[in-house]
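Missing here: one protein chain of the complex. Every other protein chain is in place.
Coming up: subunit A.
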Amino acid sequence: MSHYLDISHISIEFPTKNGPFKALDKVDLKIARGEFISLIGHSGCGKSTVLNIVAGLYQATEGAVVLESKEVNEPGPDRAVVFQNHSLFPWLTVYENVELAVKQVFKGKKNKAEIRDWVAHNLELVHMSHALHKYPAEISGGMKQRVGIARALAMEPKVLLMDEPFGALDALTRAHLQDALMEIQAELNNTVILITHDVDEAVLLSDRIVMMTNGPAASVGDILSIDLPRPRDRLALADSPDYNHYRAEVLTFLHQKQAKPDVPIVAKSATATPADAADTDQKLDKVVGA
């Protein structure tokens, strides 16, 4: 049987001064259409690398990513990415940021009026219609990330890739955005891969949680199906034994099976630059230090 998105035995090696460094070893994952998957693991385990390979920003050394029976080799709007640090163009307004992507992706397919409506519609989805003509510097971090999500959704991706999209936000804002994302998900039923280091976020949002082993040569450790009914409500779930059971399982995996006695769990700083470059650096440091 063919899967919607098939991440098939991918490995990746980065060249370093001390020879090649294997970051991922045969990561294998099949994802169905409309499924919401979270990738969770310790810092530096290569979660972001998996995402970047699916996005086409990195090339796997071995294995392949197949989306709807077509191999993925380069970046494209059918695999839109929401980056950790919103990555909005600071010289464009909220509207123009989304418009730039829409114009490029639907070149020749939508006319001017349709483009305008489509941009407005997607910003409406993330409740940002009130700030269309503000610049990114004029809106809060949470709002920027909403716009980043709108930009990705506007590309009508087959798979939405989210790289710790809420990692740089405070807890309350993060909760708001998680709720917003669940609302959108209920409406659009996108296929989503979410990178996170937040256990609650993973359990609340996902259909399945993919737990990754520690790098180097990280791979899929365990997969946990979350059979909680939707729509999910964070308050109701807080007391639910099922929810707490799932939570406990993820925590056990992270802190017992894959505990890292030698490396303290590094909290991602809010200002961290490209998450993924930082991840790789950490990995390289560890390899060199070992």
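Here, contacts are C-beta pairs under 8 Å (C-beta built on N, C-alpha and C of every residue); 3 or more make two chains touch, one makes a residue touch a chain; residues count from 1.
Note that contacts and distances are computed from a predicted model.
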- Item | Name under which UniProt lists the unshown chain, selected from "Probable septum site-determining protein MinC", "NADH-quinone oxidoreductase subunit J", "ABC transporter permease" or "Propanediol dehydratase medium subunit" | "ABC transporter permease"
- Touching the absent chain when the full complex is considered, from A:S11, A:T61, A:S87 or A:T173: A:S87
- Residue, one of A:M155, A:A168 or A:A218, that touches the chain absent here: A:M155
- Note on the structure: From A:H42, A:R79 or A:H197, the answer for touching the chain not displayed is A:R79
- Message: Which parts of subunit A face the unshown chain closely enough to count as touching?
- Response: 55-57, 74-77, 79-81, 83, 85, 87, 89-91, 100-101, 104-105, 135, 137-138, 151, 155, 273-274, 277
